[in-house]
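Of the protein chains in this complex, one is absent; all others appear in place.
Each chain carries a letter (A and B) given by its place in the written order, and its residues are counted from 1.
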Amino acid sequence: MTTEVLGLPLEIGASSAWLIWILPFIAALIMPGIGKISKHATGYVAVGFALMSAISAASLIPMALEAHEIHDQISWIDSIGLKAGVLADPLSIIMANVVGWISFLIMIYSTGYMKGDKSITRFWFWMLFFIGSMQLIVLSDNLLQVFFGWEGVGLASYALISFWYRDKKKDHVGVEGRTVLGMLDYYAPTHAGMKAFIMTKVGDVMMIAGMLLIFLFAGTFGFRELMHDTTWATTMSAQGLLVPAFVLLFGGAIGKSAQFPLNEWLLEAMTGPTAVSALIHAATMVKAGVFLVMRLAPLVFALSAAGILADQFFEIILIVGAVTALLLGLQGMVNSEIKKVLAYSTGSQIGYMMMVLGIAGLSQQFVNGYTAGFFHLISHAMFKASLFMAAGSLLHVVGSRFMTDMGGLRKNMKKTYAFMWAAGLGLMGAPFITTGFWSKDSIFGAIYTSGHPWALPIFTIAVLTAVITAFYTTRMLGLVFFGSKSKHVKKMEAEGHHIHEAPLSMWVPYGILAVLTIVIGLVGLSFEGGLHEIFTNYLEESFGIYSVHNEIENSILPGFLDGINPVALTASLSAFGIGTGLGYVFYIGRWVDPVQFVNSNILFSTFHKVILNRFYLNAIIYWCFVVSPLWLSRGVFRYFEQTAIDYGMNNGLQKAVGWSAKVVQGTQTGVTQSYLFVFGAGLLFVVLILLI
Amino acid sequence: MTNELIDFVLVSIALLGIGIYGLSVKRNAIRMLFSIEIIINAANLNLVAFGRFLPHSGGQTLALFSIAIAAAEVAVGLSLIIVAYRMYQNIDIADFRNLKG
Partner (left out) sequence: MLELSSTPLVIIAILGTVGVLLPIISIARKEKGSNSFYAVIAFSALIVSIGYVAYQFISDNILPSALFSKDVLVDDAFGGFFAIAMLIVAIFTTVGSFNYMRKKNYPAVYYSLILLSTIGMVLVAYSTDLVMLFVAWELMSIPTYVLVGFIKKNPSSNEAALKYFLFGALSSAIIVYGISLSYGLTGSTNIGEVIHGYATLDASLLPLALLSVGMFIAGFGFKMGLVPFHQWLPDTYEGSPPTITTLLAAGTKKAGFAATIRVIVLGMVVLNLDWTLALGIIAVMTMTIGNIAAIMQKNLARMLAYSSIAHAGYILIGLAISPYSTLGLQGSLYQIMNHSVMKGAAFIAVTGIVTTLAVTNIDKLKGLGRRMPITSLGLVISLFALAGVPPLAGFWSKIVLFGGALDAGSTIWWAPWLAIAGVLNSALSLAYYGWLTRKMYFEGETEKRVSEPKSVIAIMIFSMIFLVGFGIYPDPIIKFVEFAAPTLSLDIMP
C-alpha cells in the first residue's frame, strides 16, 4: 500500500522532497553565470526555480492528507553514523508549502520592486540561497542538518539586510539624531545586518550547545531516532540535563524568531529591501524558531507522557512568548515607521505562537494548542507578507518610510487600499471572515481550556495583546490612507510627481494573499478542523500522543460555531471591537488628537516615552554588549601589549623587589626585552603549576 | 662520583642564570646572542657531564649536534644583525620597535 499514494510512487515523493530544497540552491549557484549573460533573464530564472520548488512541495500535499510520511536517508558521515535525510511528514509538508508558495509570490513581487537595481544578480542569489536554506530547515530529518540550514538563513538574512550597503540616508531606519540613553536610535543597513547576525548568533551558539548535549547522550541527531529509543532522555533527566538541553535548543529559536530578550535585531532588519522583509522577516525565517519548537514539542510532550517530566521547557516557552507578544505589541502602537510597526507586530504575533505551543505542552489536550499555533503561523504568514508587500508599494510610491509622510492616499492607490484593509483585518482578527480571527480565537480557546494554573493571567495577556494589535493596525491604516495628505505628499504632487498605483507585478502578489486571507477566513472553521484532524493523526502515529475526548457543552452558540469556546469567542470579539474602536476614534474618524491626548496626562506621556524608547532594552544591550566590550578590548589591548609590561618593568618591580630593582633600574627596557621578560615569567609560571 | 656530577650541574645552572640575566638586561643584540649561546653551552655542559656517568655516548653525541647547530644559528643571527646595522647604524634592540600593537 505504502508504495503508492494517489498514484504517486513513494520514490518520486522522496525525490520531490529532496528537490524542494535542492532546486533553489542550484538556481543560486547558476545565478552569477546567468547574470553575466543577461541581467534581464535572472528574474525569470529565479521566479521559475522558486515555482518549481513550490510545485515539488505541492506534489506532497496528498501525502499529508493521507497522513503518510516520507523518510529518505543517504549516508553522510559514516564514521559517526550520521545520515543526511529528508523527513516529509504532515508538519513539514504543510510548512514547505507555506514557505514555497509565499516565496514564489514574493519573488514575483521582487521583479517589480527591485526593477533596475544594479546588483540584482546578488539579490536573486541571496533570495534563492535563502529559500533553499529555509526549506532545508523544514525538511531535515535531524538537528544537525537543521543547524546547517539555520546558519544558511542567518547568512542570507545578514547579506540581504545590508543589501543596500552604501548606507544612503533613505535606507536607514529610525529617526535621525534621536538618542536613547546616549545610544543613537538610527541605524545604517550595514550596521543593521551586523546587529542581526550577531544577535541571532547568540541564539545559534546556545542551539549548538543543546544539540551537542543531546548528541552526547543519544548518539544521534535524528528526530525519528530520538523518538524511537528514549533511554537517552531517561539518563539525561536523571542528571538534570534534559530540560537545560531543550532550553538551549529553544535559545536558537528565541534568536531566530526575535523573541524576548533577543528581539531587538528584527526592527533594524527593516533596512533590507521590503521584499526581503516580507519574505525573511515576516513570513518565513522568523517562523523557523516556531517550526523548531513544533518539531521538538511533541517529542518533549511524549517524553513527559512516558514519565520523563520536562514541564519547565514549556513554561519557559510560554513566558517568553507572552512577554514578547505584549512587549512588542505595545511598541507597535507608537512607532511612526510603517515597516517598523509591521516588524513589531510580527514579533508580537510570533509571541502568540510560542505562547500557545507552550500552553499546549502544559495541557492535557496537546493537539489543540499545537494546531492553533500552526494555524496562526499559516494565517500570519499570509496576511503579514501581504501587508509588508503593500507597505513596500507605499514606500516605493511615496519615497518615505514614515507614516506621517503619507496620509490620505485612499483615492490614489485604490487597490493597495483595498488589499491592505483585507490583510489588515486579518491581523486585527475581524470576526468570522478572516483567517486571523479563527486562528487567534483557537489560540484563546486553547489557552483558556488548558486547565493550567497560569491559564488565566496568560489569557489576559493574550486578549490585551489582541486589543493592542487591533489598535495599531487601525492606526496604521488610518495614518496612511485617511485624513488629509501630508506635507511630503503635497510637495511631491506640487513637484509634478503623480501618486499612482504600484505596477501589476507588485500588486498581484499581495492581492492574492489578501484575498486568500478572506477566502480561507470564510471557511476558517472547516480549514481549522482539517488541520486539527491531520495533526491528531500525525501526533498519534508518530508520537503516540492521543487526544483526550471530552465533549464541551456549548449549546449557547449557534450550530456553525460548533467546537468554539464561548469565553474565547467573547474575548476575541470584544478585543477586536475595543481595539478597532479606539483606533477609529484617534486615526480614522480623527475625533481626538492623539498627540494632545498623550500629553494631557503625565502618566500617559511617561508611558509613551518608555515605549517609544523600546523599554530601554536596545540601549541597555548596546551599553552592555557593544560599548563596554569595545572599551574592554581597547583596555586589554593597551595593557597587555604596551602599558602593563612597560610599567611592570620600569616601576612595579622597583617597589616590589628591593635589590633587584637596582639591576632593572640600569636597563631602560625596549619592547623586545619586555617580551623576553614575559617569556621568562611564563616559563616560571608553567614550572610552578607543574610543581604544584 | 656523585659530588662531581653535582658540581657540573651547579655550574650549568649558574651558566643558565647568567644567560637569562644577560638576556633580560642587555640591549645590544650581539650581547643577547652571547647570552643565548651561554644557555646552550650550559645545556651542553650538562649533556657531556651526564654522558660521562652513563654507559653510552648519547649525551656527547647530542652535545656535538647542539654545538654545530648553535654555530649555524649564530651565523644566521650575526648576518641579521649586520643587515640591521647597515640600515640603522645601530644594534640597540630597544630601537627596533616599529612593529607593535
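Please note the rule applied: a residue touches a chain if its C-beta (ideal position, glycine included) is under 8 Å from a C-beta of that chain, and two chains touch if they have at least 3 such contacts.
Computed from a predicted structure; not experimentally measured.
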item: Candidate in contact with the missing chain, chosen from A:104, A:124 or A:215; value: A:215
item: Contact residue for the chain not shown (choose from A:104, A:197, A:344 or A:481); value: A:197
item: Touching residues (missing chain, whole complex) on chain A; value: 76-80, 147-148, 151-152, 155, 162, 165-166, 189-190, 193-194, 197-198, 201-202, 205, 208-209, 212-213, 215-216, 630, 632-634, 636-637, 640-641, 672, 674-676, 678-679, 681-683, 685-687, 689-692
item: Chain B residues touching the omitted chain (full complex); value: 9, 12, 16, 19, 23, 29, 32-33, 36, 39-40, 42-44, 46-47, 49-51, 54, 58-59, 61-62, 65-66, 69, 72-73, 76-77, 79-81, 83-84, 87-88, 93, 96-101
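Simple rule for what comes next: only the chains that are shown with their structure count from here on.
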item: Distance between chain centroids, defined by C-alpha means - chain A, chain B (Å); value: 63
item: Chain A contact footprint on chain B (complex, rising order); value: 20, 23-27, 92-97, 100-101
item: In the complex with chain B, residue positions of chain A that touch it; value: 637, 641-642, 663, 666-673, 676-677, 680
